[in-house]
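Missing here: one protein chain of the complex. Every other protein chain is in place.
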Amino acid sequence: MDMKPSIVCAAASPDAGDARIRWAWRNMPVLRRIAEAFRISRPFRDLRVAMSIHVEAKTACLAKVLAEGGAEVALTGCNPLSTQDDIAAALAREGLHVYCVHGATAESYESHLEAALSCRPHLVLDDGGDLARRLHGDLRDLARDLIGATEETTTGIRRLRALHRRGGLRYPVIAVNDARCKHLFDNRFGTGQSVMAAILATSNRMLGGSTIVVAGYGMCGRGVALRARGLGADVVICEIDPVKAAEALMEGYRVLPMDEAAAIGDLFITVTGCRDVIRDRHFARMKDNAMLANAGHFDVEINLRELAAASVGCRQVRPGIRGYDMADGRVLCLLAEGRLVNLAAGDGHPIEIMDLSFALQAESLRYLAESGGRLPVAVHPVPESIDRRVAEWLLEARGIPIDSLTPDQSAYLEAFVPD
Amino acid sequence: MDMKPSIVCAAASPDAGDARIRWAWRNMPVLRRIAEAFRISRPFRDLRVAMSIHVEAKTACLAKVLAEGGAEVALTGCNPLSTQDDIAAALAREGLHVYCVHGATAESYESHLEAALSCRPHLVLDDGGDLARRLHGDLRDLARDLIGATEETTTGIRRLRALHRRGGLRYPVIAVNDARCKHLFDNRFGTGQSVMAAILATSNRMLGGSTIVVAGYGMCGRGVALRARGLGADVVICEIDPVKAAEALMEGYRVLPMDEAAAIGDLFITVTGCRDVIRDRHFARMKDNAMLANAGHFDVEINLRELAAASVGCRQVRPGIRGYDMADGRVLCLLAEGRLVNLAAGDGHPIEIMDLSFALQAESLRYLAESGGRLPVAVHPVPESIDRRVAEWLLEARGIPIDSLTPDQSAYLEAFVPD
Amino acid sequence: MDMKPSIVCAAASPDAGDARIRWAWRNMPVLRRIAEAFRISRPFRDLRVAMSIHVEAKTACLAKVLAEGGAEVALTGCNPLSTQDDIAAALAREGLHVYCVHGATAESYESHLEAALSCRPHLVLDDGGDLARRLHGDLRDLARDLIGATEETTTGIRRLRALHRRGGLRYPVIAVNDARCKHLFDNRFGTGQSVMAAILATSNRMLGGSTIVVAGYGMCGRGVALRARGLGADVVICEIDPVKAAEALMEGYRVLPMDEAAAIGDLFITVTGCRDVIRDRHFARMKDNAMLANAGHFDVEINLRELAAASVGCRQVRPGIRGYDMADGRVLCLLAEGRLVNLAAGDGHPIEIMDLSFALQAESLRYLAESGGRLPVAVHPVPESIDRRVAEWLLEARGIPIDSLTPDQSAYLEAFVPD
Partner (left out) sequence: MDMKPSIVCAAASPDAGDARIRWAWRNMPVLRRIAEAFRISRPFRDLRVAMSIHVEAKTACLAKVLAEGGAEVALTGCNPLSTQDDIAAALAREGLHVYCVHGATAESYESHLEAALSCRPHLVLDDGGDLARRLHGDLRDLARDLIGATEETTTGIRRLRALHRRGGLRYPVIAVNDARCKHLFDNRFGTGQSVMAAILATSNRMLGGSTIVVAGYGMCGRGVALRARGLGADVVICEIDPVKAAEALMEGYRVLPMDEAAAIGDLFITVTGCRDVIRDRHFARMKDNAMLANAGHFDVEINLRELAAASVGCRQVRPGIRGYDMADGRVLCLLAEGRLVNLAAGDGHPIEIMDLSFALQAESLRYLAESGGRLPVAVHPVPESIDRRVAEWLLEARGIPIDSLTPDQSAYLEAFVPD
């Protein structure tokens, strides 16, 4: 199967990309350990892997690990604004097949997905489900050799589960997102740190003493809320699930419906996976200079069409911030065009966190490869043994031993009537 | 079916008990709402309910709600040290059938369990699984009319699941502990606050600036760690699960094996559900004046036999604290005789938390009653609708509205390819 | 000079008091070190010391250290509700001159102050300024031999400074409160922990998820706010100083005037040193079941007369809690009768904190004794060398070495133009 030639930004600097990749690599001990094993075992020998993911330094490390394991890798982005061209160029120079350009149009973006899938992959790595969308749609023929796929995000898995409920799923998927070593770390601590880092760098505004409204108290939302509070903000939570709302309350946050929160927030962060979380009637009540940022996968959480309609003009007020002038003189400040703020206005998740997530990805893809296609068509959890092992490797890399059960203790935990 | 006459401490003051029960009742709005509904619907008419639970003000409220719903209630303790005699006396005076005395011997304790079960209950409420142990052992004949049971604790459920795996379970059980409104609140925030409150009141020692070692980073352990840190301590976590250990690490705690932690702790709190978590080789390394407390269900987490063997004498050094003199001059300070410190040296979980847990209990027992015995013999989750409703009632009682999905938003979340 | 015979509660148990004193002593390494030095140097030989202080285990240790240093000690309380009779009895049994009874009437309380002063003290230790009040009033004749005094509290020092500004001060006073090792620790962390501990033990209510209004953001108030937040509460601050209010805001608290805060608090804690902080128009707006506690030195911060006038009845709803029935059905819950809640409903500050404060007291009294009356009549700071030494001894007791400046570094810090 011939791979199409790489499509990357011509003006990019592969050297700069390489330096960033090496920095990440130095801080990913778990992935380095897996790479070492893969170099010997070659689990992906003769296999083609299509990846759709934010193309930056850490994902580059994952792509290289798969290549070390024998895979032929076709890599494309999963969001036109999150591609870092230098990284793409560095990977293309090393012989990976790379199809992505920062700021691609919707049309080019789709053509890049197609280019990646045109290799007829044995394995697919999806982040948000765009490859799955094409493989269940117009490009279903390219799924012929497919053994299975992994999916990185809450959003992607929700979409695949919805599809499977309706009987439409066509291949087995490993829900990497649902592994404990993924959502407990990446979604919560990774999103928490990277979203706040992006907002700090983009705005230079003081978070201590401000009111930050976080819409969504799932794993990602609670990470954002935790770090917003850790930076000194008074945090308000908006939720639709009463149990999560009650939990936020008991954690000491204020819980309000968005209609009320709109009037008091200095900064709004959406992280729900849903659309129209902030819309015209909320814009109408916001304070002058309120900032709006989205940390959900798609740029639909803040209704941008309604924001534009509500304003009388807009302009760049600082790199990464667009000011919308309201008729009454207020200015509402949109960060990163409403796209995933930590990737569109920052470097994405911290390296050490992605070391865990991508260790799960690498091991799950190895597991799929070894399954040889015998896994039923369904959304599968990451095997508990992989989850556990990744955590063990992290602890080992940091030199942290932990306790283990004695035989007596194990017996005690298994007994119905302990002595 | 005749109930045996109540057995309560003769010296107890039902008036004092009553006052405490009324104080709790005023702070349990969700349970009050359920009581109001039960008074009309009478879901337990003609049913006998046996409860084994820490007998104090909040559980008294639950017992009364069941009685309001038509049940004949037989109540016994689940730990000889956690019974508050005034409360037991107040309930007995109101006509409930109560069998418990603070500080009962092991033998009396067992006879009280038997007294409660002698009513041949239709429904059983267990906290830790002591009624289940007897109903699967010597008192199996008393399970003849049994429709099902609820179990309150992680420990009890683990035991029942182990039993079910071996084919031994005899009736359906609702795992109340596993409901979100239970373990997210009761285990974490309830245990966290009440354990620290008991230690503060018992010791008068400064927690800020001290090193607190928390063994076990399950839901209970993380609540304890959170509050210990909130009180200014440097918190160290001991774990056997690498994922939980990694999580504790990312939350900013130090993670150490107990062999190392033993040497640096000023206060040790076990909350693992396992035995022998702290034992002779740890006692040998501890600092002078180190305090030891257990927050796990059973008093086996700190090996008391080995502690006694390692010491050359012991005496009460303050109410609730026993000082063990080591041969080398150090004194190790055991709180509440190694029993569940928040109940044995305090008033247990905060009232508002138990309002949630007992709302789940009341509704789960209603669900069992309405099932009329049609539920298969297994360990069942609390129905999601009950879980959700309890949280909704909490929010309503506090006057906190939350957002809800529009039809468009629901459709978006269900779609595979969102527009 | 003959001392009057001790006046203590006849029913008290000196043995129980002794056990508590020994527990405190074990946890006061700095004071133990000073005692050892005093036993040799005997700085108070032939001197009489009158102390007015909360009589409990930790202050007992201080009294004993002074006695070890050669002083004849006359001890009285500084608040009728904070005296622990067992402790008083234990000290009297050891030969100290003790005049205090828990729950003394205002009249007896004053007679106890007089009994303590009747020894014509050389040195006075005041906590809140009650001895100073008498020594500047009707008992001025008993100040004849007085070398000087120490004062423990913010309130007491403010009163003495006001007096000195008007030219009325009669002897030199060391403002122990203003030493860094006092107010940074005792006022902030000591008050913070002990106030929350007392409220937890008294109420059994859940603080996580509640709104706690803290009136006063001085050192004590910020300690209370910090621990209230650490226990999961949403904390609101009321202040009169705009800089402190701005500081609270930047720390992430909400800042509101009491008129607004009154309507949203679940728990109110006054810690201002001022009177009438919460009064009738606030009671009128409070939620049903709101709790009121005072952590300021005097019981004037919550206007109890107006609370009584606003209510139609009141009764004990739980030990330490009085429920006031409002005409509209609401109940407002007053803790510890509006007195210093951490002492009236708890054991006061944590032991390790008082170890620092009382080390300062002991050393300041030694400094006064050595001054031989040559200190001018004024309010003096604790000498910086004492402050520093006490902190050094704390660190040594915990085995914590710290860095020190090299000669080059010292020179750098002193230079105007560093090289």
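To keep things simple, chains are lettered A, B and C as they appear, and every chain counts its residues starting from 1.
The rule is short, and it goes like this: a residue touches a chain if its C-beta (ideal position, glycine included) is under 8 Å from a C-beta of that chain, and two chains touch if they have at least 3 such contacts.
Predicted model, so just to flag it, every value in this text is computed and none were measured.
Visitor: In the intact complex, which of the depicted chains does the undisplayed chain touch?
Guide: Counting the whole assembly, the omitted chain is in touch with A, B, C.
Visitor: Which residue, B:233, B:271 or B:365, contacts the hidden chain when the whole complex is considered?
Guide: Of all options in B:233, B:271 or B:365, contact with the hidden chain holds for B:233.
Visitor: With the full complex in mind, choose from A:35, A:74 or A:197 the residue touching the hidden chain.
Guide: Considering the complete complex, A:197 is the one touching the chain left out.
Visitor: Among C:149, C:163 or C:176, choose the residue that contacts the chain missing from this document, as touch is defined above.
Guide: In the complete complex, the chain left out is touched by residue C:163.
Visitor: Who touches the missing chain here, C:73, C:117, C:255 or C:310?
Guide: The single option touching the absent chain is C:255.
Visitor: Which of C:15, C:36, C:370 or C:392 sits in contact with the chain that's absent?
Guide: Residue touching the absent chain, from the options given: C:392.
Visitor: Could you please point out the chain C residues that touch the chain left off the display?
Guide: Where chain C meets the chain not shown: residues 133, 136-137, 158-160, 162-163, 166, 168, 180-181, 184-185, 189, 238-243, 245-247, 249-250, 255-258, 273-276, 298, 300, 356, 387-388, 391-392, 394-395, 398, 400-406, 408-409, 412-418.
Visitor: May I ask you to list the residues on chain A that touch the chain which is not drawn?
Guide: Chain A touches the missing chain through residues 19-20, 22-24, 26-27, 57, 189-190, 192-193, 196-197, 200-201, 204-210, 226-227, 229-232, 289, 316-318, 321, 331, 346-348, 350-353.
Visitor: Can you name the residues of chain B that touch the chain not displayed here?
Guide: Spelled out for chain B, the touching residues are 206, 208-209, 229, 232-234, 246, 249-254.
The rule is short, and it goes like this: only the chains that are shown with their structure count from here on.
Visitor: With contacts counted as C-beta pairs, which pair of chains has the highest total?
Guide: A-B
Visitor: Please decide if copies chain A and chain B contact each other with the same set of residue positions, more than half shared, or with different positions, and reply same or different.
Guide: same
Visitor: By mean C-alpha coordinates, which chain is most distant from chain C?
Guide: Farthest by centroid: A.
Visitor: For chain A superposed on chain C via Cα atoms, how large is the rotation, as a multiple of 5°?
Guide: Resulting rotation angle: about 180 degrees.
Visitor: Determine the chain that sits nearest the middle of the structure, using the mean of its CA atoms as its centre.
Guide: Chain B is the most central one.
Visitor: When the centre of a chain is set as the mean of its C-alpha atoms, what distance in Å lies between chain A and chain B?
Guide: The mean C-alpha positions of chain A and chain B differ by 38 Å.
Visitor: Averaged over CA atoms, how far is the centre of chain A from the centre of chain C? Could you give it in whole Å?
Guide: That gives a centre separation of 53 Å.
Visitor: Touching at least two other chains at once: which residues of chain A meet that condition?
Guide: Chain A, residues with two or more chain partners: 246, 249-250.
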